[in-house]
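Moving on, here comes subunit A:
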Amino acid sequence: MTDRNRRTLIPLAALAGLFVLLTAWMDPWRMVLSTVFPTLDKVVYPLAPFRRLVAEHILLVGSSSILASTAGLCIGIAVTRQWGREFLPAVNALASMGQTFPPVAVLALAVPAVGFGFKPTVIALFLYGLLPVLRNTIAGLQTLDPAVLEAASGMGMNPLQILTLVEIPLALPVIMAGVRISTVINIGTATLGATIGAGGLGKPIIAGLIGENPAYIIEGAVLVGLFAILVDGVLGIVSRDRADG
Partner candidate 1 sequence: MPPLLLPRKVPLTASVLGLGSSLLLGFVTFRANRLAAGEAIRLLQTGPCGGPVLMAAWIILATTSILKIPERWVNFTLGLLPGALVPTALKVAGGQAERTALASGDIARVSLGAAFWVSLFAAAVIMLDAWHTGGLRRKLTLFSATLGIAVTVYLMVSGEMSHLSILREFINRRERFTGELMAHLALSSSAVGMAVLLGLPLGILAHRKARLRGGAFFVLNTLQTVPSLALFGILIPLLAALTSRFPVLGEAGIQGIGTAPALIALTVYSLLPVARNTFAGFSSVDPAAVDAGRGMGMTGSQLLVRVEFPIASPIILNGIRVALVQAIGLTAVAALIGAGGFGVFIFQGLGQAATDLVLLGAIPTNLIAAAADALLNGLIGVANPRGLR
Partner candidate 2 sequence: MIELSCVTKRYGGVTAVEELTVTVADGEFAVLIGPSGCGKSTTLRMVNRLVPLTSGTIRVDGTDVGSRAPEQLRREMGYVIQSVGLFPHMTVAGNIAVVPSLLKWPRQRTEARVDELLDLFGLDPSSYRDKYPRQLSGGEAQRVGVARALAADPSILLMDEPFGALDPITRETLQTEFSRIQRELGKTIVFVTHDIDEAIRLADRIVILREGRLIQHDTPEKILTHPANRFVLEFIGSDRALKRLSRMKTSDHMRPTASVKVMDSLAGAGAIVMRNGFAWVTCGEGVVRGRLDGQTLTGGAATAGEAMIPVNRGLEVIPADASLREALSRMVQRGLRNAPVADEKGRLVGEISLEDILEA
């Protein structure tokens, strides 16, 4: 682990501690928010404990991001092989067009296709999360020094060995950067999943907006904000470690 990572680890650990504390323990919320909003009847979101909302959010983002990263990586590898290269231009064009799609539109369009709830949200998150991983995988694999690949095959590696021992390790920092972007975007879009009944940390925010209860809004917003920064930081460290190793 590099010095820089060690230095970012401490604030990140502190942030993680704060996140766990605020998820597990309601008292600080009650104390602070009832002082800030003395006129409100209820200051803590009553319909579900935060730990459940956090778990739902992690499940939404985790499942979709793992799927998206795997699929993005596979497609990216496929279209950069000799037999799949014909697909590369079309896939490239689709990926850059796809990124002009607003995440909320993708989410909303999943509803007519699949219905309300957890499933359409995961599908939408998967589809949208695919693009950054795909783009970065293609970019990472295509910008490798051809001399390195030539050297690898010159040493007698077969295509699979070149892929797993040379190409992927060298492209991994770029691919991981794509995974990071994709996951962070998914955390934000998953928040919107509350509008289609997927649960997660968006729920208190939407409830607060509808019920004009700013305390609920703050609870959801602070927790999901912390969660996003935390995940971004952790993935940042992971991808930097790869880059240095």
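Quick notes on this structure:
In this text, contacts are C-beta pairs under 8 Å (C-beta built on N, C-alpha and C of every residue); 3 or more make two chains touch, one makes a residue touch a chain; residues count from 1.
Selection rule, in plain terms: all candidates are chains of the complex that A comes from, given by their letters.
Note that the structure is a prediction, hence the values are computed from the model and not measured.
Note on this complex: subunit A touches candidate 1; the remaining options among 1 or 2 do not touch it here.
Those residues of subunit A lying in contact with candidate 1 across their complex are 37, 86-87, 89-90, 93-94, 97, 99-105, 108-109, 111-113, 116, 184, 187-189, 191-192, 195-196, 202, 205-206, 208-209, 214, 217-218, 220-222, 224-225, 228-229, 232.
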